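Here the complex is missing one protein chain, while the rest keep their positions.
Let's turn to chain A:
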Amino acid sequence: MATQHSRSAARLMMAPAVILLLGWMLVPLTMTLYFSFKKYLPMRGGDLGWVGFENYIRFVTSSSFWPSVVTTLTIVGGVLLITVVLGIFLAILLNQPMWGQGIVRILVIAPFFVMPTVSALVWKNMFMDPNYGLLSYLWEFFGAQPVEWLSKASMTSIITIVSWQWLPFATLILLTAIQSLDSEQLEAAEMDGASAPKRFAYITLPHLGRAITVVILIQTIFLLSIFAEIFVTTGGAFGTKTLSYLIFQRVLESQNVGLGSAGGVYAIILANIVAIFLMRIVGKNLDA
C-alpha cells in the first residue's frame, strides 16, 4: 500500500463492500427514524401523519419500559458471567492432554450449531416441562416437588438456556487463547515458586484478558437482541420481557409501527451506553 496508485486501487476495490455495508445499515436506520416520528398503524388507517416526539414519550412512560431494560441487562450480565467463568474452566480442562480429545472438543462445540429456536424448544419441552421434563424426574427422584421452571424461575431458566448456547463460543475462543500461552512462562512461574492457583491468577488469567474481552464484547452484541429464546419459552411473560421483545410486541402485536420504531431508537441508545461502559471497563485489554 505504498504508492499512490496502489492506494487508489485499494480504495476502488473496497468500495463495493463499503457501499453495501453502508446501505445495509443506513436504510433500516433511516426508516426506523422516519417511522418513529409518525403515527403509523398498518391495520388501523395506515400512515396518520407526523406526531413529533409523541412516540418517544409514550414508549418511555409505558410501565413496561424500565422493567424491560432491567430484564435485558440482567440476562446479558447473567449469561456473560456464566459463560466466561465456565468457559475458562472448560477451556483449561479441554487443554489437558486426554484420551478422545478431538471428539470431546467437537461435542463441546455442538450446542453452538443448534438454532436458538430449536434449543429453546428442546429445553422447554425435554428439560423444563414440569410434568415430563427430565429435570422434573430428577427432582421427583430425590423426593422433591418438580419446579415449574418457566413460570416460577423464569429468568433463571432463560439465562440457563442462553448460557448453554453461548458457552461453546466462549470456550472455543478461550481455548485457542490458552493454547497460545507459552508453556515456558508457566514453567518459569513454577520455578519462581508460584503454586498452581497463583500461576492461574498471575499468568493464565492475564494472558486470557484479551480473549475474555472479545468474548464479552461479541456476546453482548448478540445478547442485547436475543428474541427466539423468549418467544419460544415464556412469550415475554413472567418478567422476561426484554427491550427487543417489547419492541416486537408494540410493532406486531399492537400493530403500532411508530411506537415500535421509537423503541428501536431507544434500543440503539441502550446498546451504545452498554458499549461505552464495556469499552471503559475491558477495552484497554485490546491495546497491544
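Here is the rule we go by: a contact is a pair of C-beta atoms (placed from the backbone, for glycine too) under 8 Å apart; a residue touches a chain by one contact, two chains touch by 3 or more; residues count from 1.
One rule holds in what follows: contacts and distances are computed from a predicted model.
Novice: Which listed name, "Carbon monoxide dehydrogenase large chain", "ATP-binding transport protein SmoK", "Ubiquinone biosynthesis accessory factor UbiT" or "Quinol oxidase subunit 3", is the one UniProt assigns to the chain that has been left out?
Specialist: Answer from the record: the omitted chain is "ATP-binding transport protein SmoK".
Novice: Which one, A:G77, A:P130 or A:G209, makes contact with the chain that was left out?
Specialist: A:G209
Novice: For a quick check of understanding: of A:L41, A:A194 or A:L217, which residue touches the chain that isn't displayed?
Specialist: Of all options in A:L41, A:A194 or A:L217, contact with the hidden chain holds for A:A194.
Novice: Can you list where chain A touches the absent chain?
Specialist: Contact residues on chain A toward the absent chain are 182, 184-185, 187-194, 198, 202-203, 206-207, 209, 288.
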